[in-house]
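What follows is one structure encoded as structure tokens, with my remarks underneath.
Removed from the display is one protein chain of the complex; every other protein chain stays in position.
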Amino acid sequence: MASQILPLELIDRCIGSKIWVVMKGDREFSGTLLGFDDFVNMVLEDVTEFEITAEGIKQTKLSQTLLNGNNICMLIPGSSGPDS
Amino acid sequence: MASQILPLELIDRCIGSKIWVVMKGDREFSGTLLGFDDFVNMVLEDVTEFEITAEGIKQTKLSQTLLNGNNICMLIPGSSGPDS
Amino acid sequence: MASQILPLELIDRCIGSKIWVVMKGDREFSGTLLGFDDFVNMVLEDVTEFEITAEGIKQTKLSQTLLNGNNICMLIPGSSGPDS
Amino acid sequence: MASQILPLELIDRCIGSKIWVVMKGDREFSGTLLGFDDFVNMVLEDVTEFEITAEGIKQTKLSQTLLNGNNICMLIPGSSGPDS
Amino acid sequence: MASQILPLELIDRCIGSKIWVVMKGDREFSGTLLGFDDFVNMVLEDVTEFEITAEGIKQTKLSQTLLNGNNICMLIPGSSGPDS
Amino acid sequence: MASQILPLELIDRCIGSKIWVVMKGDREFSGTLLGFDDFVNMVLEDVTEFEITAEGIKQTKLSQTLLNGNNICMLIPGSSGPDS
Partner (left out) sequence: MASQILPLELIDRCIGSKIWVVMKGDREFSGTLLGFDDFVNMVLEDVTEFEITAEGIKQTKLSQTLLNGNNICMLIPGSSGPDS
């Protein structure tokens, strides 16, 4: 097998850094990654929630947030969300 | 692996405190967390249910409530819901 | 881990009492809880089914009913349904 | 744990009797229960299928029918369907 | 436990005979059952596919067909489909 | 148990031959089967994708393609798709 970056290894490297999380449906989150588990449930801090609505992107500030790994569609390390 | 906060550890710290739970679909709940299990099924007390409808947010008061972990999308410790 | 009420413990305490069950979709049930298993499949007795329709809440009386745990969204012990 | 009726025990008692099965979606079935397995796949005999349509309930007679347990929402022992 | 017919036993008895398979969604199939596995994946021969459309039932002839057990809603042994 | 053709056995016989794959939703694929695994993930070669749209069937040529077994609804060995 070729040398490669495993998905969980990539997430582990993000601890303490900004990450952008796109959920199934119309919710997206950016924040500092505090931790995760094997189901890719994630704990974020200093979170901005982006909700995609017909009128544009609605932003909400949240402190600590736990996201259900089941509902996550994709992760972008180092990004602060759809604006960045 | 870097020092981190595991998701279940964060939930455990919330026992006895207010938590805001956003379910898949249009239901949200805030209440005092009494307990949870490995499937993140949760027991809440002094619960307010927020139902997002076309006419606005409808609030309902409930005493003890058990939420199915499968249906949970995100958790915000320390928050009393969309109003706070 | 702090002292807490486990979700299955809460259900076990409800045996013999009224419980209100909200399913995924538009069905809700209240009745006396006769039993449950590890998948939270539930047996209810003296059941009222509440179906949320555009014309209002339609009630149907059922005797013994078995609910598939997979389809359950939330449980409210001690409640007789959306009216109570 | 209090004395209770386990869900699979209730189904087992129904063998040889009429049962009403409500599936996810708009299909319902009543018939005599011939057997089931741990996934609550069920074999029914002398079956009436009820399909809820905009024009009313459409009934179809079927002989032996096997229902996928995954798709079952609720079971009502002793009932012959929405008419009874 | 009462004497009963297990679901997989019923399917096994159908090998070599006609069976009608109703899938989740709007597809139905009838054909001769050649085999199946523990996930109720099925191999059919001399298959007629029935697709329910707004204009009526569209029939398509297929030779050997493998159906994903996950997507099966119900099975009617001995039947040649919605016409029979 | 009667002599029968197991589903995975049928797929194994198709290696090196044309196969038509109908996915959940509106995508279908035909191509030469190069391999598969226990989850019925499949590798196809010389692939035609058929997308069912309101304007008719849109065809796209692809070289090697890997299909997620979870999303497969049915397989028709020896067929080149909806046209054949």
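First chain written, first letter: the chains are A, B, C, D, E and F, and each begins at residue 1.
In this section, contacts are C-beta pairs under 8 Å (C-beta built on N, C-alpha and C of every residue); 3 or more make two chains touch, one makes a residue touch a chain.
These figures come from a predicted structure and were not determined experimentally.
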Name every residue on chain F in touch with the hidden partner chain.
12, 15-16, 23, 25, 27, 29, 34-37, 41-43, 62-68, 70-71
Chain A positions in touch with the non-displayed chain are 1-11, 24, 40, 70, 72-79
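Definition applied: only the chains that are shown with their structure count from here on.
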Give me the chains shared as neighbours by chain A and chain E.
none
By the touch rule set out at the top, what is the minimum number of steps from chain D to chain E?
1
Per the C-alpha means, the centres of chain B and chain F lie apart by a whole-Å value of 43
Approximately how many whole Å separate the CA-defined centres of chain A and chain B?
19
Could you tell me which residues belong to chain D and also touch two or more other chains?
70
If I apply the definition of touch given earlier, which pairs of chains qualify?
A-B, B-C, C-D, D-E, E-F
